[in-house]
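Apart from one protein chain that is not included, each protein chain of the complex appears where it belongs.
Coming up: subunit A.
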Amino acid sequence: MIDQTLILLLAIPLVALVAIIAGGPARNIALMASVGNFGIALVTSIVWTQVAAPEQLGAFELIVLAKPQITLALGLPDAMAVIMMLLTTLVPIAAVLAGKCPEGRERLWFSSVLLISLGALGAFLSTDLFFFYAFHELALIPTFLMIGMLGKGDRKAAAWKITIYLAFGSIVLLAGLLWLVAATESPSLLFKDILAGQVDSGDQIGIAALLLVGFGVLVSLFPFHSWAAPAYASAPTPVAMLHAGVLKKFGLYGLLRLFPLVPEGMQHWLVALVVLLLGNILWVGMVTINQKRLDSMLANSSVMHMGYVFLAIAALIAAGSTDANNIALPAAVVLMFGHGVSIALLFALSDRIESKTGSLRMEELGGLAKSAPGLAFLFGLAGMASIGLPGLANFAGEAAVFLSGFKNWDAGQPLGAVQIATIIAIFGVVISAIYMLRAVRNIFHAAPVKLTESAEDLNMSEKIPALILAAALLVVGLYPNILFNLFNPTAEAVEPEVSLVEAP
């Protein structure tokens, strides 16, 4: 395989962006770029499983600053990066096709979609802390602007809230990252140099707190979640799909990536994290049940489901290393993938429901399945995936998360914080089932009402984006090992690094 090919994944959207700004046919260019990117990502992932030194595959390095060393470095060090790359190239295809761009704003609309996916992809591919952070921020700007300019409802308030919250989170995160780098005395900002360092246990507690709050705000960890629901409910569909589906995973990815450096510090905050993640599952779950509009229900549900990923992270923290609990990390990543795809699909379909019927208030709708069976089927599928029905991607992730919670627990031992949280979290599935099934019943079943009687079903061009995402849910759901197997070869490769971290 040719070296440095990963830069293509960033170059293609960038070229497309320039072409759109220069006045090319925006939608087609954006579509071509995202399909091309997904193709490259797919081929790369397949090759990645085959080659001897996968972490070298396509790796790109360009030193932009000599001292302190800052490198534009891209690479696929482990399965987590590969899976995030697949997610980040898959969702934009659907995002380009979804939603309805207002007349005359095509350039803004599609260049924002490209810019958000470019930023997200850059963040997940970066193997240098500087660009890891920078690319994520790059993706946030078009997100803010799009919500503020083209959002619906109380767009200005929602956009301002997400701007301030995420800027605050980013700043806290930056403080934590700087402290981390200073504490490891790393010669450069490359992950491999930073991860080779060690952090004093005194520093670990402070760093872990900053990382948890910083990343936590970005992932809408309770109680820093209140920006998320209004922003997603108000955002233009592709933006909601990309942020909730892809960009938000940045925080989880960062926690999983940097956790090996601060295991003790994280353990210090374990109980607090467990309480907060239960806040996500139970508190936000209850809030979700109470939503009257489909878009705010979906937005809240996406916040709630972050709790499960945090549960896997908590299990990992309790175990202390990826060796001691080898399913927590894969579980988290697979659930991130499943959630990313399913929430993107749900947002895309919810937008279709609105455009067909003119309303998203669940009490005003009903019987849509009669007039739009295709839409009903796809929404049902995505809804079932989101609540964790077996056979769909989220189930694989959620089941593994619950397993990871009890990984090192033997019968007869007292229950730890993580085990108790896991037991409580399982009831969260019931909460999900309540709101999702009720939504499906209210919108698609019951007697047709005036709004839904004459609604048209999805036409072919509207079906395609949904089908792509649904196919991904099914493939991973029916054969989860397609993702889980990616972790096996790297588990061995990671081992020496981990032992380095633990050495005195």
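Observations on the model:
Everything that follows uses one rule, which is that a residue touches a chain if its C-beta (ideal position, glycine included) is under 8 Å from a C-beta of that chain, and two chains touch if they have at least 3 such contacts; residues count from 1.
The criterion applied here is as follows: contacts and distances are computed from a predicted model.
Selecting from "Spore germination protein KA", "Putative exporter", "NADH-quinone oxidoreductase subunit N" or "ABC-2 type transport system permease protein", the unshown chain of this assembly corresponds to "NADH-quinone oxidoreductase subunit N" (UniProt protein name). Note on the undisplayed chain: of the listed residues A:P25, A:G39 or A:P68, the one touching it is A:P68.
From the set A:I141, A:A417, A:I434 or A:I482, the residue in touch with the chain omitted from the display is A:I141, counting the whole complex. From the options A:L174, A:I289, A:A417 or A:V475, the residue with contact to the unseen chain in the full assembly is A:L174. When the full complex is taken into account, the listed residue touching the unshown chain is A:M149, out of A:M149, A:V271 or A:I434.
Mapped onto subunit A, contacts with the missing chain fall at residues 64-68, 72, 130, 133-135, 137-138, 141, 144-145, 148-149, 155-156, 159-160, 163-164, 167-168, 171-172, 174-175, 178-179, 181-182.
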